[in-house]
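Removed: one protein chain of the complex. Kept in place: all other protein chains.
Entry: chain A
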Amino acid sequence: MTTLQRKTHPRTLSRFATALIAAAVMGASAQAVAQEDDPIKVGILHSLSGTMAISESTLKDTVEMLIEQQNEAGGLLGRQLEAVVVDPASNWPLFAERARELLAQEEVDVIFGNWTSVSRKAVLPVVEELNGLLFYPVQYEGEESSENVFYTGAAPNQQAIPAVEYLINEVGIERFALIGTDYVYPRTTNRILEAFLKDEHGVAEEDIMVNYTPFGHSDWQNIVSEIRRFGEEGKPTAVISTINGDANVPFYRELANQGIDAADIPVIAFSVGEQELSGIDTAPLVGHLAAWNYFMSVDTDANYDFIDAWIEHTGDEEAVTNDPMEAHYIGFNMWAEAVRKAGTTDVDAVKDAIIGVTVPNLSGGYAAMMPNHHITKPVLIGEVQDNGQFDIVWQTPSTVAGDAWSDYLPGSRDLIADWRKPMECGNFNVVNGSCGGSTAAEEAEAALAE
């Protein structure tokens, strides 16, 4: 710099400086103009190929539909929205890469994405490092709360626990078969449920049967016949199913073929929705149960409007809606509301503004964003009908707030999450009063990894 000063004539220098300032001013105004005219970018991070495409591709379409609707209504802050779609191809490390691409290159303002917990765990460090916003729409095992992630699906206390209470109190079930796919969500959920059944309801060890099967398991003969025998001991028996994805189709088919009727041994599922049922003839399954926070059969005008819009968007008369789609509907509207409230799409401003934002859900109530980045949801129990829909037989009297850290696991019992100032902590230990200072978080992590 000194050499430059020595060599340059003072007048040239001043002229140079003026030019610089002018350029800067022009640049700034250009940028301001760009901000007003440029569309708001919404990233969509859902697999469009590979195993998870079956579930995730409809969520991509959902967000696209919501963006279209928002644009027709005049956009947001006077700007149009634009979808940026990437395909992580059901490949967990690729999720992290694609998230980085969305945040660093495309500079999206928000991301809607992920389905499996393992893909969310892969994306988490990227979103935190680049300070993005991620809306995660699927029911999950809990034990997590990130500053940059908003969990619009159910935590275990919004699905599994009320479902089991329904079975015990309303149906009078005394024996439980916990059947699940062998990975983190079913194992954690079943650990929570086992602890809950034994400690809170005094269910004996021999009245609980636990069984895990690999992903995509298709030969259910033995397990179904074992369940049948388990249920023939004279006590009312139910199956709690955390079987994931399309392994459900052969499972239910085998149940029907072996003549297990819902009136004898009901199966309550946490991962089976309208989408999964659209692959099977449901006549033999009538009466089996599912616990969700939304069903397509919810009888409200908002829901019928949503379904009509969805059918129009997909052009498929038979198209079904499901719980994660509603979660995206809620998440999208919450984000839009927070952006309106903050007057900007700036991540930090939106993050602060969104806590406490309340938007209508599709079941006639309201969803509020809690300080732990989970939302309030009603819990619905539905029975399968012969047309592939669920008939709602029970629901919680009011909405339930999502609990990031389960009250039934040692380790996570003492943790709370609160992202409001001044606490701003995702794993605050109420016993020793420190944020993440205890080993509880790691203990919970280790419990998950087991």
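Just so we're on the same page, a residue touches a chain if its C-beta (ideal position, glycine included) is under 8 Å from a C-beta of that chain, and two chains touch if they have at least 3 such contacts; residues count from 1.
Keep in mind that, in the parts below, contacts and distances are computed from a predicted model.
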Answering from "4Fe-4S ferredoxin-type domain-containing protein", "Branched-chain amino acid ABC transporter permease", "Diguanylate cyclase" or "Sortilin N-terminal domain-containing protein": the UniProt protein name of the missing subunit is "Branched-chain amino acid ABC transporter permease"
With respect to the chain omitted from the figure, which of A:45, A:138, A:240 or A:262 is a touching residue? A:262
Cross-chain touch to the chain not pictured, restricted to A:38, A:129, A:199 or A:233, is A:233
Contact residue for the chain not shown (choose from A:83, A:164 or A:223): A:223
Looking at A:57, A:80 or A:396, which makes contact with the chain not pictured? A:57
Per the touch rule stated above, chain A touches the missing chain via residues 48-49, 51, 53-54, 57-58, 170-171, 182, 211-214, 216-219, 221-223, 225-226, 232-234, 246, 249-250, 253-254, 256-259, 262-263, 266, 275, 278-281, 284, 286-287, 299, 304, 317, 383, 385-387, 391-394
